[in-house]
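The complex is shown incomplete by one protein chain, all other protein chains being positioned as in the whole.
Letters are used for the chains, namely A and B, taken in the order the chains are written, and counting of residues starts over at 1 for each.
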Amino acid sequence: MAEATHEAFDPLATGSRRRQIRAKATVYGLLLFFALLYLSPLFIIVMNTFRPLEEIVREGFISVPGLLSSQYWLEAWSGFCLGGTCEGVSPYFTNTLLMTVPATILSTAFGVVNGYALSKWRFKYDTWVFGLITLGVFLPAQMTLLPWAFVLGKLGLANTIGGLVLVHTVQGVSFTTLFCRNYFVAVPDDLIKAARIDGAGFWRIFRRIILPLSPPILIVCVIWQFTGIWNEFLYGTVLTSGTNQPITSAIVAFSGSGTGQRHYNVEAAAVIFAALPPLFIYLIGGKYFVRGLTSGAVK
Amino acid sequence: MKNSKTHLMGASVVAMVAVATTAAAEPRTNMMHQWAQGSEAAAIATLGEMYEAAGGIWEQTAISGHTSNTLAKLRSDVVAGIAPAAVQLKGPEIAEWDSIGATANLDELAAAEGWDDVVAPELTSVMKPAGSWVAAPMNIHRVNWLYSSPAILDELGLDIPVTWDDFNAACDAIQAAGYVCLAHGAADWSDATTFDSVVYGMDADLYRAAFQEADVDAMRSQGMIDSFAQLRRMVGYMDDGINGRSWEQSMTMTMTGEAAFFMMGDWTVASANLAGFEEGVDYNCNQTPVNWGGNGFILNSDSVVFFNQTDPDYIEGQQLLASTIMSPEFQVVFNVAKGSIPARTDVDLSVGGFTQCQQQGLVDLTASVEEGTLVRSMAHNMTVLQKYRGAMMEVITEFVADDSITPEEAAEQLAEAVELQD
Partner (left out) sequence: MPENTTPTRASWWQKLTDWTPQLVLLPTLFAAAIYVVLFSLWTLWISVSQSTLLPNMAYGGFGEYAALWQSKRWTVAYQNLFLFGTLYVLGSLFVGTLLAILIDQRVKFEAMWRTIFLYPLAISFIVTGTVWRWIFHPQTGVEKALNDVGWLSAQFDWITDRDMALYVVVFTGIWHASGFAMALILAGLRSVDGDLVKAAQIDGASMPRIYRRVVLPTIWPIFVAVTVVLLQFAIKTYDLVVALTQGGPGVATTVPAIVVYDLMFERGQIAQGAAAAVMILVGLAIVLIPYVLWTGWRARKEGQNHG
């Protein structure tokens, strides 16, 4: 409805002709300026994945490329050595995928049900329960590393992808519950009341009323969790090791403190591999992400 | 009665099975280290190959990035109850882990192989913090190397500086000629590496008191203030790009004749050779300046500490790994690749591919031991506990970064930072 009202109004089409042109030039000029600023790192990093190392070292990262080669992509994906394993980032990419997908699904599933229960089924101390769960959003990871190590050790999940899935699920549920609860609060209580009068129970209402309304917030949760977990560094580095590590740890290891020349071009290509899945998710889901966020997730 | 008898029998059966398994134990190990990449990863790979050749099953855990990540991983593994069988760990940390009873005892093996007779005596106290062998040394690194660019020195007709005054005079000339005098990449450990050499070169006794014994009076002394003043002067001999530059990049500056000098440990030799730079052509190596004449050696050593295990395979594997590390064959291959010299004193460096710099390192080490000038490196975590070292490095790196701190203030801050840790 708001969109429709908006359609009728075009601020750039008001005022005198000259003023319109000046306004348009300002708007597009600023947009272009910011777009270039925002895209420049992406451009620089992609460009440097094709350049030979000596050229990068000699000319820096920002210069007109001479020789171009795609071999560094191959090296990044399946070539370079890390801790005696020479398979590039591909095994770590798989690890991250195996960690991110289940953790995203689990934390989203729990979050939706939690959010529904907390927003539509009032019970004693429900705000306390909600407060407790959402406090988890704010705990700094450094603080929880050792306790997690202890817990995972007791559960026999130390140094496993499964352990990381557990950690990210527990931590992620805080976010997803927060998002979903705030989203479902906006669902009219009358709908639920009517259904209850008709004899529908918790799960029936969930299936019939809540789930059909959920896609926007599901997309928010999935995108938020997927990118957050995919990009996480500290847990992966400390709680797993060797070939069980996620891709962020591998990237840091590769660019890290080792001796010898830094392979900037291979590093850049590895970085792109690490960044592609979340980028892809944003590209396809970005529009819905924004829509879902504003329809209640962060209110 | 009958019950307890069966119990007893049961127990002895278990014991027999246990013995049987021990006998048939397949030695295996998982070594945690921070050499994920480059020449160091190659060096550790040779350890794996030798271990497998000796009949062991080799696994390794290379930890990414900073030392703190390795230590974080180690702590979390110990907390999780899966302490690694072998960890690359250094200096006072060996004693700390030993003091809480986390380490495995290697005395039997050490006695059988006569480690006490062949390991450099400076290292035995570190490897046997409470009298028992709990760690095996892999090498001896020299920290106080001064690499110089023959191209620049020849062009300007300069000699290798022997004292700090020589060094300053040379730098003044080099800067006047438009070159960078001292290549450097700022980081707490590399700033501290430089400062190790400065304090040591000014006064070796001061070095021992301040950096090995954490004596705060020594830190407040005039000698320390003079050392900071020298460091301040040296910061002026560096270029503007020191922040965010890696040590390999700084090394390259000197090797390619962009800068005249570079101060760093002997791992530089390995990196330089790997990058194709040639000793005597692209760079020369000499000891960093000392004002007291004679030979000096600041020692650093990589070692592997063994943590208590319950699995007989891993216990067996620890013995095999320690034995492999201590073997002369490994000490040669590993140290040729790493730029350092063997931790065993009975290895002949003239064969096996050691460079001139490495051979000179051993000569200087021996001379330094004779002259009583040998010290261990503070910057490389061979002397005081991490908490003191960390606090000291903070002061040093701040001093390098911030021109407004006077040498007097820095000396006072150094003492205060250490006092704060108690």
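Criterion: a contact is a pair of C-beta atoms (placed from the backbone, for glycine too) under 8 Å apart; a residue touches a chain by one contact, two chains touch by 3 or more.
As the structure is a prediction and not an experimental result, all values here were calculated from the model.
Peer 1: Of A:217, A:251 or A:269, which sits in contact with the chain we cannot see?
Peer 2: A:251
Peer 1: What residue numbers in chain B mark contact with the hidden partner chain?
Peer 2: For chain B, the residues touching the absent chain are 66-69, 71-72, 75, 78-79, 93, 96-97, 100, 186-187, 240-245, 249, 385-387, 390-391, 394, 397-402, 413, 417, 420-421.
Peer 1: Write the list of chain A residues that the hidden chain touches.
Peer 2: 2-3, 5-6, 8-14, 23, 27-28, 30-31, 34-35, 37-42, 44-45, 56, 59-63, 110, 113-114, 117-118, 121, 123, 129, 131-133, 135-148, 151, 170-171, 173-174, 177, 201-203, 227, 230-234, 248, 251-252, 255, 264, 267, 271, 274-275, 278-279, 281-283, 286-287, 289-291, 293-294, 298-299
Definition applied: only the chains that are shown with their structure count from here on.
Peer 1: Spell out the residues on chain A that touch chain B in their complex, using ranges where they run on.
Peer 2: Answer in residue numbers: 81-84, 145-146, 148-150, 152-154, 158-159, 237-239, 241-242, 245, 249-250, 252-254, 256-262.
Peer 1: Taking the complex as given, what residues does chain B use to touch chain A?
Peer 2: Of all residues in chain B, those touching chain A are 32, 34-41, 44-45, 48, 59-67, 69, 72-73, 75-77, 79-82, 246, 248, 267, 270-271, 274-275.
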